[in-house]
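A single protein chain has been removed from this complex, and every other one stays in its place.
Letters are used for the chains, namely A and B, taken in the order the chains are written, and counting of residues starts over at 1 for each.
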Amino acid sequence: MSNRSKKVLTTRRKREWGAGLLFVSPSVIAMACMVAYPLVLVLIYSFCKVALPKFDLKYIGFENIRKVLTSSQLPIVLKNTILWTFVSLFIRFVLGFASALILQVDFKGKTLFRIITLLPWTMPSIVAANLWRWIYNPDTGILNFLVKQINPAAATNWLGNSSTALMAVIISYSWMGFPYLMLMIVAGLQGIPKEYTEAARIDGANSIQVFFRITLPQLKGFLLILTLLEIISGFNSFDLIFTMTGGGPGVATETVGLNIYRMAFQNYDFGKASSMGILLLVLVMIGFVVYSLGQRRKARRWQG
Amino acid sequence: MTMNKKKRTLLLILVYTLCILIAVFALAPFVWGISTSLKNNTEVYSLTPTLIPKKMTLANYIAVFHDPSMMKYFRNSLIVSLLSTAVSMVVALLAAYGFSRYRFPGRSAMLTSVLFIRILPRVCLLVPFYMILAKLKLINTIPGLVIVYLVVGMPLTVWLLKGYIDGIPIEVEESAFVDGCGPVQSLIYVVVPMVAPALAAVAMFVFILAWNEFMFPLLFAKDQACRTLSVGLAFYIDETGIQWGQMMAASILMSIPAILVFSYAQRYIVSGLSEGAVKG
Partner (left out) sequence: MKRNWVKWLCAVAVVGTLCTGMAIGASAEDKEVRVWLGSWWDGEVEWMTQKFAEDNPGYTLSIELQPIANYQDNATSAILGGSGPDVLSLDTLFLPAMMDQGLLQPLDDFAAENGLTEDKFVDTVYDAGRTEDALYAIPYRFTCTSLYYNKTMFDEAGIEYPTDDITIDGLCELSAQLTKDGKYGFGIAASKNDMANVMTSFVPFLWGEGGDFVNEDITAGTMSTPESIEGIKKWVGLYLDGSVPEGCINYAITADLFPLAMSGEIAMIPMGDSNIVKIDEFAQENGFEWGVCLHPGLVRAAGWSFTIPSSIEDRDGAETFIKWFMQPEILSMNNTVLPALKEAQNMGKWGDELYDIYKKQADQCKNAPQTPAWTQIQLIVTEELQNALSGSVSCEDAAAAMDERINEVLG
């Protein structure tokens, strides 16, 4: 969008901001109704001891947060969560990009491929989690059965071995989640005007150069939002891990999302669970601020 | 699009190899699932896993079809998912357009708070959502679920659509404006066709979110009358173990509508390009 036309439109639209508010009102109202209340509750609960069933509150200051931050398990839980989030994100991106790019080429069987790659997304997670757990089962699972045919020594206790458990769960999560990324990338790719890539090719760029110099930068904004949302959901998700290993063996697959679930619904400590949620919020906000500061500095450098 | 034959063959070889690798990865669990759904109880647990069942049986599928509750859950899931998709698409499109093309007080604050919905852990939302829905008398109703999915999906739907609209050149709307189109008309007739790929992607996302979601319908839509299929599947797991045969059969049947919706929506994702290009 050229800067000049942006300015023209902005000036005109500035006068019509009432219309803008109207457009966003349904979503903002829904949000105010449904989300404002939980957000306020989470904020309040993090600083209180919450007694059920009436949710009686007793202010205890930073006690909850202190307990969370000084927990002996925190380092390993954080490490697991970061690995879980970023490694699976990487795998999903690789798979998603590969599939999306393949779909840009015209070849026989393209539609079939398109449908096959979307299949994992259609399986509800309760079924997928149990199915993958069964596949990884060292005694009755199909994976070890196949591996034993090739190399009996390689057949290991995938989910029960602390060195392989996290990776095994990450792979299942990637299987479930890559179609969604592929879809988003395909949609994003469609938004890149063909003229750009064609012009580049006429100028003599090969495919790899086109990909890195034209495609990726165009997709940047899109991908950034996706990445941010996926990182957040990686920190919060727990149901796959819960079904497959419950966080074990030991704490090998214990993540922040699982911890929050345990706090709230097994220990009934809503105060502590809320404080973990708040810590997460603060973490993301910090990341956000750091990122936008970096962006602004980069922009200033370009203009300066 | 000039590519000599050698290059094209190389490309095709690369494409097909990757294709097969990815397809095998995506399909393998499904193949195992289908194989399981065709086995009877005793063969499911056999120690030498077989791909083709020794005694193939359709009993599991028949049991699912004959189960009246399953059929009801299927109908409910369909209604909830389609409704959620429609509502989310409309609301998110309006919001994305408003955030993208207009400036108004509180804009950035509202935009950031939409994103923050995602940050709150699901677990922390369960009880407050329950209380709010109860106050609005929307517990055990389909609109209640629709609103939950609308709100939960907003970070993605609104931000993605907004990002997409941001990237669309303003010139076409300008000319429409000059021609006398109001904001709504320019939205519907000019922007929507250009946003079609993102819109379709967002629709698929919401559909799957509503179709597969377990925790929310479990808590908020308990009544037999509005229970969804994903919760129904959980009934195959009890203390005596997992009824694999029936669960897989039901799960596979359940994927079919999703696949159909995808095949339909795919067309919009791909066709968007030809409609959206801005001619000089």
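The definition used in the following text is that contacts are C-beta pairs under 8 Å (C-beta built on N, C-alpha and C of every residue); 3 or more make two chains touch, one makes a residue touch a chain.
Computed from a predicted model, the values in this text were never measured in an experiment.
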Of A:S46, A:S174, A:T215 or A:T245, the residue in touch with the unshown chain: A:T245
Sole contact to the chain not displayed, among B:A96, B:V146, B:A249 or B:I269: B:V146
From B:L11, B:A63 or B:I79, residue that would touch the chain that is not displayed: B:I79
Which of B:L11, B:A59, B:L218 or B:I259 contacts the chain that the document leaves out: B:L218
Candidates B:L126, B:A176 or B:L229 - the one touching the absent chain: B:L126
Interface with the undisplayed chain - residues on chain B: 41-42, 44-47, 79, 83, 86-87, 89-90, 126-127, 130-131, 133-134, 137-144, 146, 188-189, 192-193, 196, 214-215, 218-219, 222-226, 231, 234-235, 237-242, 275
Touching residues on chain A - with respect to the absent chain: 51-55, 126, 137-140, 157, 159-162, 242-251, 262, 265-268
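Here, only the chains that are shown with their structure count from here on.
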Chain B residues touching chain A - in the complex, by the definition given at the top: 11-12, 15-16, 18-19, 22-23, 25-27, 29-30, 32-33, 45, 47-49, 91-92, 94-95, 97-99, 101-105, 107, 110, 113-129, 131-132, 136, 147-148, 150-151, 154-156, 158-160, 163-164, 166-171, 173-174, 177, 183, 197-198, 200-201, 204-205, 208, 211-212, 214-215, 229-230, 233-234, 237, 242, 244, 247-248, 251, 254-255, 258-259, 262-263, 266, 269-270, 272-273, 276-278
Residues of chain A that touch chain B when the two form their complex: 1-2, 5-6, 8-10, 12-14, 16-24, 26-28, 30-31, 33-35, 37-39, 41-42, 95, 98-99, 102, 105, 107, 109, 113-128, 130-132, 134-135, 139-142, 145, 175, 178-180, 183-184, 186-188, 190-191, 193-195, 218, 221-222, 225-226, 228-229, 232-233, 236, 238-239, 257, 260-261, 264-265, 270, 273-274, 276-277, 280-281, 284
